[in-house]
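Every protein chain but one is kept in place in this view of the complex.
What follows is chain A.
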Amino acid sequence: MSIFSIGLSGLNAAQNALNTTSNNISNVYTPGYNRELTLLGEGGGAGGVKVNDIQRQFNQYVADQLNASTSSSSALKAYQGQISQIDNLLADRDAGLAPLMQNFFSAMEDLAGSPSDPAARQGVLGAADTLSAQFRSFDRYLDDMQRGVNGQIRDEVTQINNLTDQIAGLNKEIALARARTGQAPNSLLNQRDEAIADLSKRMNVRVNIQDGKTYNISLPNGQPLVSGTNQFDLEAIESANDPQRMVLGYRDGNGSVSQLNEGAVTGGTLGGLMTFRAETLDKTQNQIGQLAVSLAAGFNEQHRLGQDLNGEQGEDLFSIGQPQAYRNERNNSAVEIAEARFGDLDDLRATDYTVRVTDGGAPAFEVVRKDNGRVVDHAFDPGTNELSFGGVVIGFDGAGFENGDRFEVQPVRRAGASMETQISDLDKIAAASFVETDGDMAIGRLSAAPGALQNIDGDGFELTLDENGVLSFNDGTGVEVLRNGEVMNDGDPIVAGDTLTVDGVSFTVSELPAAGQETSLTLSAAPPGTGNNRNALAMQGLQDVSLVGGTSSVSQAYGSMVSDVGNRTNIVQVNLDAQQGLTDQLRAVQQSESGVNLDEEAANLIRYQQYYQANARVIDIGSSLLDTILGLRA
């Protein structure tokens, strides 16, 4: 081996090293680039140097960790981006729901102060309009967010399909390149790892490296997205049990699409969006809806107990949306939902329900709350084909259920959307009392149906109750008394807790008289009176009544919603900060291994330049050596 060839191998190696260095420098800011090192080795027996490898500085272990961490932080980032919108919505102290509810109640106070004053009545209508408009606007805002989430899911799915497609393509190219040269080009490997990193930002996936060469990618539940050079699409599809909801579908090798469980994907932007929707958005919508329904129903009930300026029974003050119920489109039977309406509002909760038919013949059902997965009590009336639970009544159009049929019930989700003030005529506000009860009978939950007390004359209708629960009411007017909906006779016994209905007025008897005593109750319609403010006072008093779910007042319910959203936002923010810290740290670790340091490269440049110059010098010396030898002859 001559000094020339040694020098030449050195020059070659130096050139290679300079190439690598300049490649590193030029790619210093290229995303996904992994710095390269020129690995030199001694030449064979003849000496000299050879370039063993241009090695990509890539640590699979660190990259996996970083991807997992990125997946979590981008999920939290997506969650945080969404939830902070709700957080901002509730932050408005002047136009939020709480101040408007306060305005409404204070308008009621003005009405109680001057019950027939048109200005006070206008104030009530104005406050009611503003309040119901705000409920609608909250509902619209949240519904827009639902749509936004649907749209984002669709976009993410498109991006994910692009990426998995790219990865499958890269798998193929890398295999080909490997077959051609025995070695994969670093740039292709970088691209593939970068695509995985990108994919991790969008969703959490499992990466399986087959034979150290091919990347196989699967969903967390194991369904493959990329298998060698094959790729399987995700699809954004309408949920089978709720056509308003975009969920993930998986298209398998046969081209058939199956719906994925909403919890199947948890990481990445996609997972963050899905978690936000299931955990916060649905719940907030339901809470707002529950608040709207409770407030509207509470006021309607009280308003019907009152009397307007024309001396007529009060009408409903607010209209409100009805529950939504959907038949699962994969049901075997053709039973459809005929009607969904509200039942006993004290049982109404801010949650959705899944109704599952456990026995199609009987039929028997299982009703599960979707927020906590608990089975709730229900009652089915085969006569009317109606199923009641959790404050709603669902009517089916037939009874031919099949086992496993499912129905999705959203009692209050969109109830706020159609909340409106029903009354526009000032005279129609029922500030005066209408249903008068007089007597010592212990009663509760007084309510009046529209058209109540038409058959009772001015003296009223008297009921007496003795210690054994015997109810007497024979006053000769022929007015019927219903016990829990059934007509009863004079002298029939009742028990505490029964609901009695007399001429459209219903109430429950809370307890029977003590031994040896008798209690009585006289129901009558109050005479008209423009100065009567008793119903206005009662409506003002609703602000302290536990209207929502029978446990909290409207303001408390709103407060708990604020606390709920605030806490969740706060937790997400804290988790995001922590996760982001972890991700940053891992990124620094990954960069310390794979990232380019310009100072280092500058030093390398100098080093390899000197290396090159030295080798050139070797050739130069070699040539002068030869010259010396040749010069000897001269």
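One rule holds in what follows: contacts are C-beta pairs under 8 Å (C-beta built on N, C-alpha and C of every residue); 3 or more make two chains touch, one makes a residue touch a chain; residues count from 1.
Basically, contacts and distances are computed from a predicted model.
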item	value
Candidate names "Carbohydrate ABC transporter membrane protein 2 (CUT1 family)", "Signal transduction histidine kinase", "Flagellar hook-associated protein FlgL" or "Iron-binding zinc finger CDGSH type domain-containing protein"; UniProt protein name, chain not shown	"Flagellar hook-associated protein FlgL"
Among A:S218, A:Q422, A:T437 or A:N597, the residue in touch with the chain that has been omitted	A:N597
Identified contact with the non-displayed chain, of A:Q410, A:T569 or A:N615	A:T569
Given A:V49, A:A63 or A:A112, the one touching the chain that is not displayed	A:A112
Those residues of chain A which, in the complete complex, touch the missing chain	28-29, 35, 84, 87-88, 90-91, 93, 98-99, 102, 105-106, 109-110, 112-117, 432, 527, 529-534, 537, 540-541, 543-544, 553, 555-556, 558-560, 562-563, 565-567, 569-570, 573, 584, 587-588, 591-600, 602-603, 605-606
